[in-house]
Every structure is written in structure tokens, then in C-alpha cells.
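The other protein chains are all here in position, but one chain of the complex has been omitted.
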Amino acid sequence: MSYQETAEFYSDLYDELFPILRSITGPGLRQSYDIFGRYMPLEICSFKSGSRVFDWKIPQEWHCEDAYLLDPEGNKVADMKRLNIEVLNYSEPVDRDIELDELQNHLYSLPDLPAAVPYVTSYYKKRWGFCLSQESRDKLRPGTYKAVVKSEFVDGTLDIAQTVLEGQSKKEVMLSSYLCHPSMANNELSGPLVLLGLYNRIKQWPNRRYTYRFILNPETIGSLSVLHMLGEHFKENMVSGLVINCMGGEPDELVFKQSRNEQGILDKLLPHLNRFGYKHSNIPFSPLKGSDERQYNSPGFQLPVCCVSRAFHTGFDEYHTSLDNKEAMGIDPLLDSIDKLEQIFLAHEQCATFENTCPYGEPNLGSRGLYPTVSMVTKERERQASELNDMRMLLNYGDCEHDTIDIANLQNKCVTDMQSAIGKLEQQSLLEMV
Amino acid sequence: MSYQETAEFYSDLYDELFPILRSITGPGLRQSYDIFGRYMPLEICSFKSGSRVFDWKIPQEWHCEDAYLLDPEGNKVADMKRLNIEVLNYSEPVDRDIELDELQNHLYSLPDLPAAVPYVTSYYKKRWGFCLSQESRDKLRPGTYKAVVKSEFVDGTLDIAQTVLEGQSKKEVMLSSYLCHPSMANNELSGPLVLLGLYNRIKQWPNRRYTYRFILNPETIGSLSVLHMLGEHFKENMVSGLVINCMGGEPDELVFKQSRNEQGILDKLLPHLNRFGYKHSNIPFSPLKGSDERQYNSPGFQLPVCCVSRAFHTGFDEYHTSLDNKEAMGIDPLLDSIDKLEQIFLAHEQCATFENTCPYGEPNLGSRGLYPTVSMVTKERERQASELNDMRMLLNYGDCEHDTIDIANLQNKCVTDMQSAIGKLEQQSLLEMV
Partner (left out) sequence: MSYQETAEFYSDLYDELFPILRSITGPGLRQSYDIFGRYMPLEICSFKSGSRVFDWKIPQEWHCEDAYLLDPEGNKVADMKRLNIEVLNYSEPVDRDIELDELQNHLYSLPDLPAAVPYVTSYYKKRWGFCLSQESRDKLRPGTYKAVVKSEFVDGTLDIAQTVLEGQSKKEVMLSSYLCHPSMANNELSGPLVLLGLYNRIKQWPNRRYTYRFILNPETIGSLSVLHMLGEHFKENMVSGLVINCMGGEPDELVFKQSRNEQGILDKLLPHLNRFGYKHSNIPFSPLKGSDERQYNSPGFQLPVCCVSRAFHTGFDEYHTSLDNKEAMGIDPLLDSIDKLEQIFLAHEQCATFENTCPYGEPNLGSRGLYPTVSMVTKERERQASELNDMRMLLNYGDCEHDTIDIANLQNKCVTDMQSAIGKLEQQSLLEMV
């Protein structure tokens, strides 16, 4: 097993990525892309600050050199360099003395989770602030505090990163994860790490029916930018999409959120596989929770983009707090996620809609060596007929209206069991993918 | 409460309308329209005798001055002036002596209900006759009777009456009741009285999404005439229709007969409301029973016209007899019907199909003051998110394919609970009704 397949590799990469102060724009995001770029050939696409993306405007870059809050005794009660979520993400600059009463308006903490520091952002309204645990906040004494945020907003770009593995068909599978949170584990780094793992696996397949596009982007504004650039391309070519996040944590099971219209191949494949021993769960689409799949599934696009995670959909207490760390996430669940997702996409490769090129009557299979030339009915022959039956089903239902999952369902078998028959008929040019 | 909202008002109006000798044409019908015209601005539309209406011909007006049947002793065994259903409705004139044996061919009675006088009509074949109770008929002795009907058939018009309350949209709700039976209570006057009550309520709503059209017409030939005049207009604009009759009697429950194709808003709303506490019943369309909804639902029109009544669909013994009187009908059930129908049409106002005007990705709700600008996940916020969730659902499914009932169903809530979110998004021009 190569190093890149090991838990050690993912652990090392995690440790390198975790401390970086990311936001939806700026140097932390680019630095993170550079690290992933060592292992997959990422192309960076940039969108200028201030340009419009549908109903939104690309925000300026946020550069934050330092941020801390001193109590009346000069102790750092918040310090970005200790834990980078202690500064309100996208905070405007400040350097002033302030009384505790007024300061309270700039502090964020969680009464329900008194030991945790919350992760808070204010991208679309200028504010300054600090995040701290409720326990720390309760200990603050009246007096004069000093609030320092050495940040600036700079015209620059919002960046997304992508790479493509070409397949026999231009029809495309899109896999994406977001990369914009600072020091968060499960609800941040788990997604890009699994995406990288899947890239490494799919790159090694001997052939690919579909083209695979891998995308890293800042959440929401990033997927909107992706859609601004590729929306029409996706409408034409995408057969399945998957937004990947929260791939660690305790639950053993992958949970897939279906796409809005449930018309993608993956939407259809996932419950089919469940009937034949796969253990994931499926929940319907909703625009109320989740991540970038909401943008892909907006009414103007309605793309077949699903979302996968472990704990996210049921919620986990550490979500968006300092408790979402490497220990809570774990490295092993990431490797398990990569394995399970690869198996699913291997099955996905057998899913296609075909046109029978000899649709008028049955083709003469005997003349192609696919059918016995002596016609004698014996029980033995009937027992051996499974592959021949697959071929007959594929040819009869090769009408551009049934896909291979439909045909497998008609036989009450898993689509992966038809791989051999599909291959022989494609080789004989009796089936052509539509 | 104004007089027009009281039981007394409806009781007085009933007493004024009951004795009038109505038929499908003629002075009794016009006189009745005049009385309703005091309380709603009715426009009268007239169709000339003899003109064609689809497969039918407008009949002449029937003017009947007097009608009675004298027994050999000179007693009036039938007398239109005592009870106007004692003359066969639309009877031709007669003035002759006649032996009992021959007379029997001109008498109508009900062996199953011996005390009741039946209400009988012969619009489309010329006949003369009298209606009497089976008890009276059994007492008739052989001898020479005198039959007098002082009627004439006059070229004139068939009249319908309507009024419209405009709404923001040209899309239209049609409400109709028939007014052609002589002294009948539940199966006649209850319908127009409830229609008037609904008019008074809807007129007072501060704004109306839909346009409401109220129609009074003689049954069958009248609704055919309405269709002849407005059929194409209805095909283009009608979102729901409702034929109202038999609104009195004992049963507490309104029973709605669905339209033929179950494609109207009302068809969809009625069972939706049942899931959230409304108590009415719904039965499927049938062309075998009922009233004017059969014409609206004929294959050439297939309009979304439902029918509502209390007892009619299950039948009631008094139907089309002298027993269908004020006592059997009651006034209170009419007021209850008005209340219930108003509630249903208030819910109907929240039912519409919208187009999201920012369909590419999610719109930026924060910039419009509809979304918090600080992103911090707390349990408290999740509890308050109901209206925001409604907005997200309305925007995501604002695709011209889902209406607000669909969207409410997706959330397992009543469409009336989304009123606030609908209003805010319409105000921001993020939703436009299609």
C-alpha cells in the first residue's frame, strides 16, 4: 500500500491544514488549495471582488494578521494565534479601549455548550468581534478592555479549484467539497480529504465510462461561482453530483441526501444498492439544511446533486465549535468513507441507458458467437442461461427509456451483476450508450 | 352585527322568496332576481327563446295565471294559488271537463310518500297536469272533473344573473347556485341564500388575490347558457368553481363533490384542509347525480367546478316534494354554511403557484433584511426558524411546478400557516404568481 493510501498520510495532511486561518476568500484558502495541489492537479478559477454572481456580489478578500482581546489586567482572553476561531471570521479592523458593557455586543459564546468556543462569521455585514467560551465570558470582570483586530479588506479574488478525470463519455459526475472554515475538523477538513481519496482511487480505474470532475470551493458563494461558470455545462452533461462533507465522527453509516428531483443516476442507484446489501441510508432533499447542494438544486438549475455525510444530517453537538476537532472526527472513518464511496461509484459505472442498434426483432446472437447454434432444451442449459438472459433483457429494454438499473430491477438482481453481459454487447456494438 | 349578518335577515328573505312561482323562464325567476338584486349588484344576461345553446334550444317563457282542478262537487282538489307545485310546472293550457279515468293520466303523486305533493316538471314536451298527495288522489271518486290551467308560452328570454368582485389577479373563482324551482326550501332557496351570504363576506375582505364571480341561474339550461357565454373565459381563467345547493337540513357536515379531473385549486385544497382539522367530506365526481356541475364538467369544458351541499349527496326523503319546507331546511344551517365556506375560501387565497424571480442559487436574503447577518448556530435560533424555513421552501419550490399546497405538504403543515412567509416574499418581489 502506497503512503497516499494510509491513515498516516491523511493524518499528516490534516495536521498541516488544520491551523490555517481560512475564510471564503483570502490567503488561507489559497494556501490550502496549494497543499491539496501537491496530490491532485488543481486548476484555480478566480472571480474578482465586487463582480456579480446571480443575486450575490463577490466579497473582498479578508486579510487578518492578528486579533486579540486584552482584559483590564492585560491577559489575552481571546487570541486568534492561539485558536483562529476566536476572532469573528471576516471581522473588520478595530484597535480601541472599550468598557465591558459595550464589549458584550461584540462577544459570541454558547450558553448551551459553556466549554466550547463558537465559530461565527459575518460575511455580508461589517462587524468586529471575538468568540469565546461561555465559561470564560462569565468570568469577565467590569473594566476597560482592549480590542485589537489587525485586518483589512482587499480587492482581489474569490477562488475555486478543480480537476477533471476524463472518461469514455462526456457525461459527467461532479464531486465537490467546501474549504472555507478555519480550524474545523469534521465539518471542514473531512470533506476535502475524502474527495482527495476518491480522486486517487478513480484515477487508478483501468477505464472510466463517465468523466469525473472534482471541485473544492468556499461554501455557498463558491458553489454559486461554480454554477456561474459551469451551470450550463452541468445542465447538459451532469448525470450525478455529490457534495461531500462531515465524513468523520462516530456513525458507521453514510447518509445520502437525494437531489431535489431525484432524477440523477445516483438518486436511483442508491436505493437499488440498498436492496442488494449496501448499508447506507437515503433521506429526501430539503432546502432547509445542508450545504452547497442547495445551490445546485435551486429552481433555476435543478441539477442531480446529492449530498453525503455521516453525522451532519442528524446533527452533532460539536458542530461549528472548538469541539469539532481531530479526536471527534477520527481518521479511520475517512478511509472507510473512501472505500464505500468508491464501491458506489464502481456500481455507478454500470448504470447507463443504452440503445439497441438492432432493434427490429431480436438480433442474431448465434452468428456473433453469443448463442448456441444447436437448439436443444435441457435442464442443464437453463441453469447456465443467466448471462444470456441478461443479454436478452438488455437488448429488449435497450429502447432509450430503460436504464440498466431498471433492467436489473426487472430481474430482481443487482446492476453490478450485469457487468459481463453489458460488456459483451457493447463490444459487439449491439448496445450504444445514449 | 349588521342586520344582513343575522338569521332574521335570511328568514325574512326566505319568506319573501318562497311563495313565488318560479320556473326555468318567466316572470317568477325575474322577480326573484330583483329581490336578490337589492343586496348584490346583479347583472342580468338574457338569451332569446328559440336560440340554440349547444345541443339545446332556449324554451319559451311560461306565464301561468291560475290553475286548479275541480272535483264533481266543485271542490278544488288541486290549486296553484294554495301551493304552486300543485300545477305541473311548465304545464300547457287546458280548460275542459274530463272523466276521472282519463284524468288519471294527468295526475302525479307519490305512493311511497302518501302525504306529500310531488314537484314535477315537463319542460321539453308539452303536457298539462296536476300534482297532489297520494292520500288525496286515493279519495277521488268517479265523475266529471274540471281541469283549468290558464297558462301561455311566450317568446321572451331565459335569464341569468351575475356579479363579480375583482381581485389582484384575473384568475377567477366561480360560485353559482340555481334558482328555478317554485316553493322548495332546501333544494332551492338554501343555495342562493348562502351564495348571497358568501358575497357579503368576500366583499369585505381587505384584499383579494382572486376574482370572484357569483352566478344565479335556472338549473341545467341556465348553466348551459352561462357556458355558452363564458365557457372560453372560464377555460382561460377559472382556478376553482363551486355549485352550491341543499345547504340546510340536519347533517352538520359540508360534503364536497370533486370536479371531474380534480385539477382545480379547490379540489386539492379540500383534502389538504381535512388533514389539519377541517371537518368537511369529499366525494369523487360523478355525472350520474348532482346539478349544474355536470355541465361545467362535460368533456368539452372539463372545468374545475365542484359542488357542495349537506344532505343532497346522500339523498333526503323530502327531495322534490311539498315536505321540503322551511322547517326541514332551517335557517341556522345556512349561517353555519356561510361561515365554513368563508374559512375555506380564506385558505384558498393562500393557494397559488409562484415563480421565484431569483432562481439561480438561493437569493441573498440577508441583504433584504430577511436573514440574520451573523452566522451562529444556536438551538434557540433553530426553534425560531419556522418562517425562514417557509421562505426557503417557497423559493426552492417556486419553480412554476409546485403550488403552495404542495410546499405546505412537503413540510406537513397547513397552507394557511405559510401566509406570513408568502406575504414577505411577494412584497420583496422574490415570488411572482403565475
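We call the chains A and B, going by the order they appear; numbering starts again at 1 in every chain.
The definition used in the following text is that a contact is a pair of C-beta atoms (placed from the backbone, for glycine too) under 8 Å apart; a residue touches a chain by one contact, two chains touch by 3 or more.
Keep in mind that what you see is a predicted model, and the values were worked out from it rather than measured.
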| item | value |
| --- | --- |
| Per the touch definition above, residue among A:43, A:155, A:339 or A:362 touching the missing chain | A:362 |
| Hidden-chain contact residue, picked from the options B:49, B:136, B:298 or B:343 | B:298 |
| Positions on chain A contacted by the hidden chain, ascending | 356, 358-364, 366-367, 373-379, 385, 389, 392-393, 395-399 |
| Those residues of chain B which, in the complete complex, touch the missing chain | 53-56, 108, 110, 112, 118, 120-125, 127, 220, 223-224, 227, 231, 260, 287-288, 294-295, 297-302, 319-320 |
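Here is the rule we go by: only the chains that are shown with their structure count from here on.
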| item | value |
| --- | --- |
| Chain A and chain B, separation of their C-alpha mean positions in angstrom | 56 |
